[in-house]
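What follows is a set of notes on a single structure, which appears directly below.
A single protein chain has been omitted from the complex, and every remaining protein chain is retained in its original position.
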Amino acid sequence: MNFLLYPLTLVTFFPLLGVLVLLFLKPEQKTAARWVALITSLITFAISIGVLVQFNPANPDLQLVIDLPWIQMAGWDISFYMGVDGLSILLLLLTTFLTPISILSTWTAVDDRVKEFMIFFLLLELGMVGVFLAQDLFLFYIFWEFTLVPMYFLIGIWGGGRRMYAAVKFFLYTMAGSILMLLAILWLGIYGGTFSVPDLIAKGGIPGDIQLWLFIAFAAAFAIKVPMWPLHSWLPDAHVEAPTAGSVILAGVLLKMGTYGFVRFNIPLFPQAALQAAPWIAALAVIGILYGAMVSYPQQDVKKLVAYSSVSHLGFVMLGLFALNPQGIQGGILQMVNHGLSTGALFLIVGMIYERRHTRDMDKFGGLWKVMPIYGTLTLIVALSSMGLPGLNGFVGEFTILLGAWDAGQAGGALGSYWFAALAALGVILAAVYMLYMFQKLFLGPVDKEENRSLKDINWREIGTLIPLLVLIFWIGLYPKPFFTLMAPTVDKLVAALQTAALAMH
Amino acid sequence: MTTQLILFFSLATLAVGTALGMLFSANAVHATLFLIMNFGIVAVFYLLLNAPFIALAQVTVYAGAIMVLFLFVIMLLGAERTGRTPSSWWLQPVALSLGVILLLEALYLVISQRGLLPVGGEVASTYGDPFSVGETLFRQYVLPFEVTSILLLVAMIGAIVLSKSRT
Amino acid sequence: MVPVDYYIGLSAILFTIGALGVLIRRNSVVIFMSVELMLNAANLVFVAFARTYEAVSGQIFVFFVMTVAAAEVAVGLALIVTIFHTKQSIDVDQMNTMKW
Amino acid sequence: MTLEEIIQSTFAILPLVVFVSWTVLLVLVDIFIPKDRKWLTALLAALGMIVALGFTLAWIEQEQVAFNGMIVVDGFAIFLQVVFLVSGLVGIGLAYDYLKRMEIDRSEYYILLMFSVSGMMLMSMVADLIVVFLALELLSIPLYVLAGFARPRIGSEEAALKYFLLGAFAGGFVVYGVALVFGATGTTALQGVVGAISGGTANMTLLAVGAALILVGLGFKVAVVPFHMWTPDVYEGSPSPVTAFMAVGAKAGGFAALLRVFVTAFPAISVDMTPILWVLAALTMALGNIVAIAQRNIKRMLAYSSIAHAGYILMAIVPYGQERVSTESVAAALFYLVAYGLTSFGAWAVVIALEKAENKGLALEDYAGLSRKHPMLAAAMTVFMLSLTGVPPTLGFVGKFYLFRTIIDGGFIGLALIGVLTSLVSAYYYLRVVVYMYMRDGEPQVTSERLVNWTAGVAAIATVVLSIFSGPLFYWASQAVLQLF
Partner (left out) sequence: MLLSEGASAGPQFFYLVPWVVFLPLIGLLINVIFGGRLSEKLIGTIASTATGLAFVVAVLLAVSLVGHPEGATVTLADWIISGDLQVSWGFQVDTLSTTMMLVVAGVGTLIHIYAIGYMHDDVRHHGDPSRYRRFFVFFNLFILTMMVLVSADNYLMLFVGWEGVGLCSYLLIGFWYDKGEKGIGNALAGKKAFVTNRIGDFGFLLAAFTMFAMFRTFNFEDVFRQIPEVAELLPVGILMITLFMLLGVAGKSAQIPLYVWLPDAMAGPTPVSALIHAATMVTAGVYLVARSFPLYAVVPSAQNTVALVGAATALFAGTIAVAQFDIKKVLAYSTISQLGFMVAAVGMGAVVAGMFHLVTHAFFKALLFLSAGSVIQGIERGEHDVEHNSKSKKSVKAHAGQHFDPQDMRNMGGLRKRMKITFWVYLIGAIALAGIPPLAGFWSKDEILLEASHLSPTVYYLLTAAAFLTAFYMGRQVLMVFFGESRSEAAAHASESGPVMTVPLMILAAFSALGGLLNLPWTHTFGHWLEHTVKIEEAVQEIALGEEAAVKFDPVVAGISTGLALIAVVLAWYVYDRRYKRMLELPPAKRPDDPLRGTLGPVFRLLENKYWVDELYWMVILNPYIALSRFLAEQVDWRFWHDWFHDRVITRGFNLLARVLSVQIDLGVIDAIANWLGAATQRGAERLRQIQTGYVRNYALSVFLGVIIILGYLILR
């Protein structure tokens, strides 16, 4: 099938090959299942690197486009339309990068129904990659909803005590948002006679009030996914109950689908509405930053702490995106990647200790640095990255975001007030508070619990799952230029379009 | 005209009366007899409306055969009366009041359409005689006719299936 | 000539009584008979309008309705007999094995 | 009508004629088939369906009026006939082992099923209200009997009686409605009604009332709120294959009539009808989905689910008065019927696989742990549940997509909103099945029967695959309805 030989379809559907192989394995062949999944995801990663090689960073438009007619009807057409540009290339890579790492992390953690686990995991990868590549609203929606299913199972089958509750909640919350988006998509399809996003953007001209409604409908889906305050109630449940690998992917990629949706659909499709809504979204984002950080602090469960910290971090992303200037958007996109790396790593780290002690209650720990020095050191680096220490990845993202938000606070900017950036910058302090608190509770102080004395330090496989993340954490922290270069032209184009829209409004 | 109206009203009163009798008679056998009477009266209406064939069919098939079958089943099962225990005692008043509402609605509709409905004139003498009915039935309505034959076959099979003792 | 709306009025009354029979009677045979009354009311409308329009097709319809009624009766009474064998009752109020 | 015309007309509906003849012959042949070889009847019945299917497909290009305007053969009819015949086949397939297992193995099942299918086929071609009524009865009477087929199981008998009494009651409304339409226009032919309306001789009030009563009767058949109450009881009491057939075939039959009658004959009174349909659709979706949450018995749950889906399909009729949209909305309804039917059959197949005698094995708890013991069955059920919810990549999603699109196009955004919100609610109870299958432990008892498994498997694969390659089905549905207007 020629269809599958396009780079983008290949990278999307390659995991299916692994799924097929897995289907023929017996349930007892656990190791084989693990290897199949790992190799499949690694090859997928390699393919995505191939996509990166073919990607021309200087071109702001969609590249490696594949646009095949799919369902053609009078008055509307749906095409299999995929493409990659500066907005999505990084997220594509992030997805394919985190998947093998997550799979590696499950090596010993998942021992029940391994085959099914891997099948769902690869299907999840398929869905996520599809979300980032689809350029047709119909296709996008299919992938978007599809990701729910495997994740639902990952949480529900391999999760913790209240896994069923969490899984259903996750499913329903996310679906609640996306059904509104479905209506908006249908409206757009009727309006434009097509579901192709670039065509719809080019057509433009949606009346202002309708734009706002459509914006809200799309935003509902994405805001729940992000999740923006106050729609975050599903997140702690889902994260706490999900298995480690699930949490990694959930935090690392699935949440990014929400923020990505904003920058891919909401902003370019409804530029005027975006300009109008920017202060509101930014206000929610800032509340999310502070609220998430404050709520993280008193948590007893490490995973919950990290989960709430995601609310805070994604608040930064949203603030950046809705600064609607180059720094803000670029920082926002980079911060998506950063959050994927740092929080992903944090979840891996929590998973490692959970595997050893079967608890995540911080009071049950203390002084682990002495017992597990490597583990402690790596955790420290990740925690620092998460709280935005300069020189590590988090800072680059947060700083550009805040800078963009401050810039947008000037008269004539999208936000119109410096308070957004100033209050958001307070989040930087609060991040230090809860992250260091966590580090202190786990690693510092005397080893006063008997069970902790004999803990083994992390092994090579576990180090192996963290090292790639750490490399990127340092890389982005020290030399983020290549990452910015990848997205800059596309973002500039987006900002230019926004400026045109702003002019049209006045 | 007046004769016809008087006839109509007296028959109508009888029809409604027998219907109400069916509705309220506690004994199912009585109800059946009331209904047979009602059908007979309706057959008279059919006659008045130039439908002799249908009227005859009404008397022979409906009132005669079908209702007798009812009677037969009731007697067979000895189920003239059902138990006296009232169930959902509110149901009857509610249903009756709803019935009144429906009646009012229907009558309102009928009255509101007074004069708007077509007024029939004299009809041809052949109208409604067995010949014209048969002609229409077997020419115009040959397909429905065939369908009814199958329907009866189905009913027969169904009845057999339902009543055949298990082996 | 009796105006057609009189007939309609009469048929509406009969129809309502039939429907009420379904609602308030508990004997399934009587309920079934009430349905027959409803059909009869409809037939009256047919015949009356057939007369008005001078269209025999209305009468034909009555014919079909009667046939269908006969078929229904065959099945319905068989059903009632069967259920009576099982439950020793034809009281519909006792048929509540299944509820939510 | 001359003999020649009759022959011509017969030829026009040859698939139906062949099918009915086959059925009648089978009644005779069945008598001579010995008791221990009744599988032959099943086979012959299936063969009859397949033959009829072949004829139907060969008739796909046909478009003509037959029997003096009683019948119209067109794409719409052919499309639905295929649906009916396939559901008939599934009805046989699902029942074959089930009947033996439940010890109600009687060959009349197949014959009655075939008669019901022929009623449905007739229903798809109706061009006259008299035929609507007759087809409705031909469709229903065998179903009454089939509902009671598991006698002397009391549930089955009760179901049959309830279905019968209420069906007859609703039939009374249809007849009265037809009578009023006749009174309003002087004809029962659909084209005649249209002519009377355009000729100005029709009494619009009477027509509207008549149409409303017909809507009530047909709404009963497809289980539209508030005419739906029989559904859970009857679905629960009837033998499961019959329920499956009812849930798909009878519903499709009812909708065939609704679509045909309303779209052909009543566009003129859409001002009156659309609000009624709007409210009914909204109520049906809402109530069906919400009440399903409270169900613990899978058959009742699916019954409420089928009520809810009737609401979705009914939604497609709402904009029937808008010429621009109605073509597409009817096509969407057809598409949705296929999606719903396929999925529903699959789900029922799984239910049948788990059902035990004496109504055991139907509680949600009985599904616990299914994924461990029968991963494939559980996976298939998951697909069906997702499809019923409307999650991609399943046919249910594509169906909803199509449906909601036409509704929005018709300007009924509020209704579409209710539609999507209720499908969100539905996710809750559909997912509960999945939760039980995958996330709870249990020892489910499954009877593994090839035909049932195949039905579930094929339905699952088709649900997914057709959703991705839904173009042809889209095309067919949209072409089928073109001749309707």
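Observations on the model:
A, B, C and D are the chain letters, set down in written order, and residue numbers restart from 1 in every chain.
Note that in this section a contact is a pair of C-beta atoms (placed from the backbone, for glycine too) under 8 Å apart; a residue touches a chain by one contact, two chains touch by 3 or more.
Please read these numbers as outputs of a predicted model, since none were measured by experiment.
Considering the complete complex, the chain that is not shown touches A, B, C, D. Screening D:Asp30, D:Asp74 or D:Asp233 against the full complex identifies D:Asp233 as the residue touching the chain left out. Note that of D:Met49, D:Met120, D:Ala170 or D:Ile197, the residue touching the chain absent from this view is D:Ala170. Annotation: of B:Ala28, B:Ile41, B:Met67 or B:Ala95, B:Ala95 touches the absent chain (contact as defined above). The chain that is not drawn here is touched, among residues A:Val51, A:Leu104, A:Met175 or A:Leu389, by A:Leu389.
Only one of A:Leu17, A:Ala109, A:Ile190 or A:Met294 touches the chain withheld from this view, namely A:Met294. Taking the whole complex into account, subunit C touches the unshown chain at residues 19, 22-24, 26, 28, 31, 92-93, 95-96, 99-100. For subunit D, the list of residues touching the undisplayed chain reads 161-162, 165-166, 169-170, 173, 205, 208-209, 212-213, 215-216, 219-220, 226-227, 229-230, 232-233, 272, 275-276, 287, 290-295, 425, 428.
Residues of subunit B that touch the chain left out of the display are 85-91, 94-95, 98, 101-102, 105-106, 108-109.
Assume only the chains that are shown with their structure count from here on.
Chain pairs B-C and A-D differ in how many C-beta pairs are in contact, and the one with more is B-C.
Rounded to whole angstrom units, the spacing between the C-alpha centres of subunit A and subunit D is 43. Taking each chain's centre as the mean of its C-alpha atoms, subunit A lies 70 Å from subunit B.
In subunit C, the residues that reach two or more other chains under the touch definition are 4, 8, 15, 18-19, 32, 43, 48, 50, 52-53, 57, 60, 64, 68, 71-72, 75, 79-80, 82.
Of all residues in subunit D, those that touch two or more other chains are 130, 134, 137, 141, 144-145, 148, 151-152, 160, 183, 186. Interface residues of subunit A, counted against subunit D in their complex, comprise 70-74, 76, 113, 116, 138, 141-143, 145-146, 148-149, 152-153, 156-157, 163-164, 167-168, 171-172, 175-176, 179-180, 182-183, 186-187, 189-190. Those residues of subunit C that touch subunit D in the shared complex are 4, 8, 15, 18-19, 22, 28, 31-32, 35, 38-39, 41-43, 45-46, 48-50, 52-53, 55, 57-58, 60-61, 64-65, 68, 71-72, 75-76, 79-80, 82-83, 85-87, 92, 95-100.
Only residues 109, 112-113, 116-118, 139-144, 147-148, 150-151, 153-155, 157-158, 160-162, 166 of subunit B touch subunit D when the two sit together in their complex.
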